[in-house]
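For this depiction, one protein chain was excluded, whereas all remaining protein chains were kept in their positions.
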Amino acid sequence: MRRTDYVIKRIFFAVMTVFVAITINFLLFRALPGSAVTNFARAPHASPELRATLTHEFGLDQPLWKQYALYLNQLVFHGNMGISFADNQPVTSELAGKLKNTIGMVFVGTFLAIVIGVVTGFLAAWRRGGAVDHASTSSAIVFYALPTQFIGMMLILLFASVLPTAGMRNQVNAFFSGGSTWSNLKDIGLHMILPAVTLALTLFGEYTLVVRSAMLETLGEDYVLTARAKGLPQRRIVVSHALRNAMLPIATLVALSLGFIVAGAILVEIVFSWPGIGQAVYEAVATRDYPMLQGAFLILTLSVVFFNFIADLLYFKLDPRITE
Amino acid sequence: MKTVEPAVVEGTALEARPSRGGHPIVRVFRERPSAVLGLSLVLFFVLVAIFGPALAPYSWTQPSGAVFAPPSAQHLLGTDGSGVDVLSEMMYGGRTSLIVGFAAALVAMIVGGGIGLLAGYSGGATDVGLMRVTDYFLVIPDLVLMIVIATVFGPSLSHVILVIGLLLWTTTARIVRAQVKSIRERVYVRRARSLGASHRRIVFQHILPQVAPLLIATTVLTIAYAIFDESALAFLGVGVPGVSWGTMLEHAFERTAMTEGAWWAFVPPGLAIGLVVIGCYLMGQAIEDALNPRLRVAHLSIRTWRIRKAPAATTHLDPEPDREEAV
Amino acid sequence: MSLLEVRDLQVWFDLPHGGRLHAVQGMNFAVDVGERLGLVGESGCGKTTALLALMGLLPPSAEVDGTVLIDGTEILRGGEDAMRAYRWTDVAMVFQGAMNAFNPVKTVGSQIVEPMEFHGTATGAVAKREAADLLELVGIPAAAAGRYPHEFSGGMRQRAAIAMALACGPKVLLADEPTTALDVMVQAQILELLVSLTRDLGLAVILVTHDLPVVAQVCDRAVVMYAGRTAESGPIDTLFHDPRHPYTRLLFEATPDLIGDAEVVSIPGAPPRLDRPLVGCPFEPRCDRAFDRCKVDTPRLAVVAARHEAACHLNDVAPAGIGSGVG
Partner (left out) sequence: MSHAVSADVGPGSPMGRADLLQVHDLVVRYPVRRGLMEAIRRRPRRFVSAVDGVSLSVAPGEMLAIVGESGCGKTSTAQAILRMVETTSGAIELGGRDITHLGTKDLRPIRRDMQMVYQDPYESLDPRFRVRRAVEEPMVVHGIGSSRAERERLTIEALERVELAPADLFIDRYPHELSGGQRQRVAIAASLVLDPRLLLADEPVSMLDVSVRAGILTLLDQLRRDGDMAIVMITHDLSTAAHFSDRIAVMYLGRIVEEGPSRSVIRDPQHPYTKALLSVVPKRDPRERGDPQILQGETPNPVDLPTGCRFHPRCPVAEDRCRTIDPELRAAGHTPSDHRAACVLV
């Protein structure tokens, strides 16, 4: 009974957060300097009819709350987020393509970061105070402290001759779909190495430190002493008791950070001009393409909410004590 | 009723007991070398930021040499993509980055600390309400929101500081709230309340002195994040107007210094940011560890207890002679 | 030959800020089949450390000396790895804080089955059934095996801990303050269970506690510990009626009884610090019968009667006078 309460509350919280994000998103762009309302429709080289349809669709000449209702209606039911100033294409489809590229690269980068982080964190905890501990903690802190763009630029400096360092050759934006030939895939793969490695180097530090403190915490618990008293060998105690409990904070952190990584990948995508959502945000900023910016912000916020919800579910699944 | 023995297991958790009096922060710097290393790193760059502009050999905006000139006697760190002396830029740039970092951290401390204290101490509806707001702020991706706000309201020093500060206060608020909530339940606070002490007195006499060191630790960590965010904003072109380490990186990237092999145009600012962030991190971590040495004695680690090699004197006067030989 | 015998057990801890804590300074005791031995003393006297040393469960900072024999075979000097074979199959343990003795994210049943399968005493369905029988033996419905530790009350969790300790049919059960955190009625239930186990299964129990009346009612023999050493050991009856160490007498006098108007007197002063070398008798500063020799010469544990030993110079000088007052 109590456990289902927890899930319902989390779903409710997620929905509320999405609603708040949409509202902030709406208000933010209405607070533009100058006649903000027309900004939205003044797509620089849009034809008069296009401008008319936009005004009608989004009720740009209506009072604010009426606009808000229309904005919600368009967003929720038609998935229409207006027209990009850059190329008059609907924002939604533009962003969808770019999101696929981002997810591809981010997935590889994060996976690498998690592997490095968990391994170094675990070893650091296991050989606490030893050389391995100092080495992995200090390398974690150093990479965690260096700005992402700086790591990217260093990698370009070092590997420019060996690996491609700029966006995909033929701007293939459909990363997953499309019967891409083997060479196409190889090309994407090659291009992805440096950005993914940069992302991994930026992120693994946090995982190392969290895994280390989670492991040290569990290694100090009484039930580890009980397991040792039962005569179990160290290896088995670490795996079936210490690691099992350390998974709680680790799993939640990984899920939580996934949400922010999508946003954090912006810097990596800019340095390597990777055609993802981050690059789209960068160009939208440069050209003051508000609809695009608004759409990207919404998608990134939704991804954070989504991964937060996953983190809650993970925690709920792993910890039988959740009844609050 | 709980009559559990005091937690000190004979001989194992002795180090958990604070050894000497004196202010906890001072004690941290006396006992932990990592805190001193962190402090010296940060102090070095603060001094550079204060005296830098006066000592800078060249102008930090006007070119004073060839483009991407390698480090030489005249230009110790060479020149950047538009011929400006990198060392002078570094000296002046440091001031902007640190100002943004410290100011934003201050904003985060005041807003986050205030909300954390209020929510933690009052509990009930206020606590739930404030924490809901914090949860919403936490969910919004800070970098993206910063970009949007900076774009919408235009970049300016105060804007950037406010934006970064207002997005970093959530972590401070949550940490402070948790600590205040646990202190409020402590027996000596309940005793003060049962004495009839006023809320104001309890907060200023008992709660604040106890939470202050943790607030300092969290603020120092926030400085690191703030400098980080400033460099990200600068890289996206919506950072602080004028020169900062972040703009130097962005400038070097625009001029593709990496492919030109001109490492001196972007390595100094990148390393500087890294070192300051490491310094803040070490200090903050040291203070936080000193406050709650929650890392218990690990029951399990690669090293195990040892058998004493040298034969110890027997402590037992044995009547039966044969037992003597067996030992 | 006794079931479990401990000779000259000593434990040192390396302190984080340098120095060594001599937590156990020479313990000698033995326990036979079906016998209940009490290790009694105040906090900091080394009783829990001695128990952990018996099972080799000390932290890496510990150094151990002495010998531990089970059915005549030495198990301590082989170090952590060699001891592992004897743990739970020969010697099992119940901890004081039963709350976190169990892994919170695994069911109680699976944690009882775990040692069986590892030591090979039972596997699969057989192990599950044996675990269910053990739970019934300690008074818990077998169905509870599928439930998690946080769903158990204090008393039930301690019972489950005892069931887990019996998983591989041990010869000796070490119990570290098993009932300190429980109410007097639940304490009675647990102690009654321990007594029935020694009677029915021939299990030897070593009960560590600071509660003298519990030892008086439950144990056959007792070892009174002070400052890491044996002050006195012998049948519980003689310890009460004919104590041969002032500390034993004063401890009984400081314990109030339900019926009886004897005045309850506290023992002034505090136990000595164990990280400093010992001069003379450790109890001398608090002893009401101390004389000049006590300040200089550390008394050795000497036999005063059949299986009754005490470490006090009075036994050489005026043995009769020690016990007046309590008996």
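So that you can tell them apart, the chains are marked A, B and C in the order they are listed, and the count of residues begins at 1 in each.
Everything below uses one rule, namely that a contact is a pair of C-beta atoms (placed from the backbone, for glycine too) under 8 Å apart; a residue touches a chain by one contact, two chains touch by 3 or more.
Predicted model only: the values in this text are computed from it and were never measured.
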| item | value |
| --- | --- |
| Listed residues C:Val113, C:Ala131, C:Leu212 or C:Ala311, member touching the removed chain | C:Leu212 |
| Among C:Ala143, C:Val265 or C:Val296, the residue in touch with the chain that has been omitted | C:Val265 |
| Full-complex contact with the absent chain, from C:Gly124, C:Pro141, C:Gly202 or C:Pro256 | C:Pro256 |
| Residues belonging to chain B that touch the chain removed from view | 1-6, 17-18, 21, 186-188, 190-197, 201, 205-206, 209-210 |
| Absent chain, residues of chain C that touch it | 42-43, 153-156, 183-189, 192, 210-214, 216-218, 236-237, 240-241, 250-252, 254-259, 264-268, 270 |
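Definition applied: only the chains that are shown with their structure count from here on.
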| item | value |
| --- | --- |
| Chains touching both chain A and chain B | C |
| Furthest chain, CA centroid comparison against chain C | A |
| Pair of chains with maximal C-beta contact number | A-B |
| Most centrally placed chain - per-chain CA mean versus overall CA mean | B |
| Rounded Å distance, chain A centre to chain B centre (Cα mean) | 24 |
| Inter-chain centre distance, chain A versus chain C - centres from mean C-alpha coordinates, in Å | 55 |
| Euclidean distance of C-alpha centroids - chain B vs chain C, Å | 46 |
| Chain A: positions in contact with at least two other chains | 221-222, 225, 228 |
| Multi-chain contact sites of chain B, meaning residues that touch two or more partners | 297-299, 301 |
| Residues of chain C that touch chain B when the two form their complex | 7-8, 10-13, 15-17, 21, 23, 25-26, 28, 43-49, 56-67, 76-77, 79-80, 96-97, 177, 180-181, 183, 210, 229, 274, 300-303 |
| Contacting residues of chain C [partner chain A, same complex] | 55, 57, 84-89, 92-93, 95, 97, 100-106, 114-115, 118-119, 148, 150, 164, 167 |
| Chain A residues within the chain C interface of the complex | 221-223, 225-233, 236, 240-241, 244-245, 248, 318-321 |
